[in-house]
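Heads up, one of the protein chains got dropped from this complex, but the rest are sitting where they should.
After this line comes chain A, so read on.
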Amino acid sequence: MNGGAAGSVEAVFREERGRLLATLVGQFGDLDLAEEVASDAVAAALKRWPVDGVPGRPGAWLLTTARRKAVDRLRRDKAYAARLAVLQAEADRDGPAAEPAGDEDVPDERLRLFFTCCHPALPLEAQVALTLRCLAGLSTPEVARAFLVPAATMAQRIVRAKRKIKGARIPFRVPGADELPARLPGVLRVVYAIFTEGYAASAGPELVRGDLADEAIRLARILHRLLPREREVAGLLALMLLVDARRDARTGPDGQLVLLADQDRSRWDRAFIEEGRKLVVTALRGGRPGAYALQAAIAAVHDEAADVDTTDWPQVVALYDVLADVAPSPVVALNRAVAVAMRDGPAAGLALLDGLAADERLRGYHLLPAARADLLRRLGRRAEAVAAYEEAMALVGNAAERAYLARRLGEVRP
């Protein structure tokens, strides 16, 4: 009974968290306060609901409770009390708060909240980090991983962004249609980060969290309907479809990781690939290609090939060259090195990887030693391969990926 009520609190909170926080921030202009009183309300629900039963409108119950707790806190805090008076005076002056006008502009509540959170007065990374943490339920370490920065650095950036929201009084309101393009880069990054987390969960037993990947694709489809001329929206949707097409082939019967080279390509989702390929064409046409469109094009080259040996590796490398120019990042350099190894042999790829070893941003990124280990194995340098596999295993957070590395390690160990 108790467990059931606790379960429903959790379910309601996951469902309502975004709306709850957005409403509270809109009212009190303070994300820290909003997060604190939202947690307080959940704690109260965990105590009350097992006794009183789950209320008829649990979301409204949480909001009312959180709001009351916020007012209590503000009353206790002298500095806040003055602010509350100002807020009240302004609310009176502005008249009754109008219903958000943008409801029809963005036909999905979660996306509306993403657009609300991705305020252009915040740096892009902070927009994405705040949105992911507050509205998509990703933890700070998960968000940090998406940006290849240490968790402490990301926590610091989030603190700074919250301070600016409060200090400069950045309002939380649904933007109008004309404001959407300026907020789109942040929203796309949020959607892609949800997909990435779903595709290779940064921690936990399962490799693929299909619910996250499905949600990201659903959101991108809505965005594409909403903003059909935005080429990067088409690019992102194409990228996710072309990668997700391989979902079923990526894990073996016991949930173990199967790499691209060993996948049963007959299990790839042809409908997704077809849809993705059409979208890539749209995304690449008409001007300098965007980063999502280029990554989608690379995914399309893989999806079109019968196997790894007949993959058009020169084309893949050429696309990575353009991508490295459009959106340079150490991860792009890493992937390019792997493609060069396929085109020119493992030694050429290894030389490029060794050049990346000094990059601070890749420190702690398990795929760098994993890629090195693979090339060393192919070169027959077993002792070095063992060391690199062990290094990768110490860094990887996902159980399926760790099991794959352990399997490879067993093969090269003398």
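List of remarks:
Just so we're on the same page, a residue touches a chain if its C-beta (ideal position, glycine included) is under 8 Å from a C-beta of that chain, and two chains touch if they have at least 3 such contacts; residues count from 1.
Here is the rule we use: contacts and distances are computed from a predicted model.
The complex appears with one chain absent; UniProt names that chain "YciI family protein" among the candidates "YciI family protein", "Methionine synthase", "ABC transporter permease" or "Vitamin B12 import ATP-binding protein BtuD".
From the set A:A168, A:A261, A:A347 or A:A394, the residue in touch with the chain omitted from the display is A:A168, counting the whole complex. Checked against the hidden chain, the listed residues A:A121, A:A177, A:A261 or A:A347 yield one contact partner: A:A121.
Although one chain is not displayed, chain A still touches it through residues 29, 78-79, 82, 90, 94, 121, 167-171, 173.
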